[in-house]
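In this view, the complex is presented without one of its protein chains, the others remaining in place.
So, chain A:
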């Protein structure tokens, strides 16, 4: 069915071949280059949570230095934008073809997308929760920071994460999953073959922006190409059919999430900014030594130990901030208001939002479980703003404190006296 929808206009394809020039022809013709076939996938840094390890492990090696990384997906995404000198008719024709395949361009939930004909293709059935089940994560955009106030008047800074037009693109069962590239090349056995990989894409875009190989990745699902792709490891029970949209209702207010992103690039930085060293005095005979690290070792070792904190490149690392509480959800624009103003990444950059893996924030009972495998829309309308129980909504009246009459506390002596008098 889906396949039909994509291939449907054979006449258009013929027309295409006949009419337009070579550049055009090569672009829209979709190729499936065995993208998700297991043998050819390179190990990528996007298999974010392969190991369930949460505790920080320190070892001699220290943090890896940022180095050149291969493209995350093995197909090339960006194409060269050479001048094509298209006529107005040709441009119109391309627009028509795109809207025939993916629907007319619209703005939904504050995001530019296509009104895709793939809507609710397969019905999702709710899944029973069991300990250790892992459902899919989502791709969000960090759109800004603002304060919220709690009912007791406390001010909390929150980060706004907008879940931008997420769709499931493909599922790889556990036996086809190749784990992420690891530094020590040791893959924990307990996770091998346990999780499948769900490929999720965010923000539909014009296929003309990408190479034909990249567009081919989306052919099977019948979706327009996505700006951002990510592979999330999930339990096979929580699998979702391709084409399923994911929105902010995937989460609930009061839940805890982990947010992963690339930290802001700071460039080559000194030891004070990079590691928070104290520096050295401004005066008292200091000569050219104010922001320097000082001694870096000595004694019996006569060497510099690996992992020594020194100046170097700062930022641009893959980092996760854990156990952030969702204080509010805007269901119209799919925005999560999440505690903390230090979520890695610049504003308008992509963030991966996972269910929290912190031990004390983990769901431990079926009655506390999040919607599984995802939120299934019902006929009842969801309010635009959902607040956690301790958050003060902006349309509520001002906070006032009750005057409580504190009872007069009797001192020890008086109590003793009273007791004595009774006797």
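We take it that a residue touches a chain if its C-beta (ideal position, glycine included) is under 8 Å from a C-beta of that chain, and two chains touch if they have at least 3 such contacts; residues count from 1.
What we mean here is this: contacts and distances are computed from a predicted model.
For the omitted chain of this complex, the UniProt record lists the protein as "Large ribosomal subunit protein bL19m", which is one of "Proteasome subunit beta", "pyridoxal 5'-phosphate synthase (glutamine hydrolyzing)", "Large ribosomal subunit protein bL19m" or "LYR motif-containing protein 5". The chain that is not drawn here is touched, among residues A:81, A:155, A:303 or A:360, by A:155.
In the complete complex, the hidden chain is touched by one of A:365, A:379 or A:402, namely A:402.
The omitted chain makes contact with just one of the residues A:277, A:333 or A:370: A:333. In the full complex, chain A contacts the hidden chain through residues 110, 143-144, 146-147, 149, 153, 155, 160, 162, 330, 333, 335, 346-348, 392-403.
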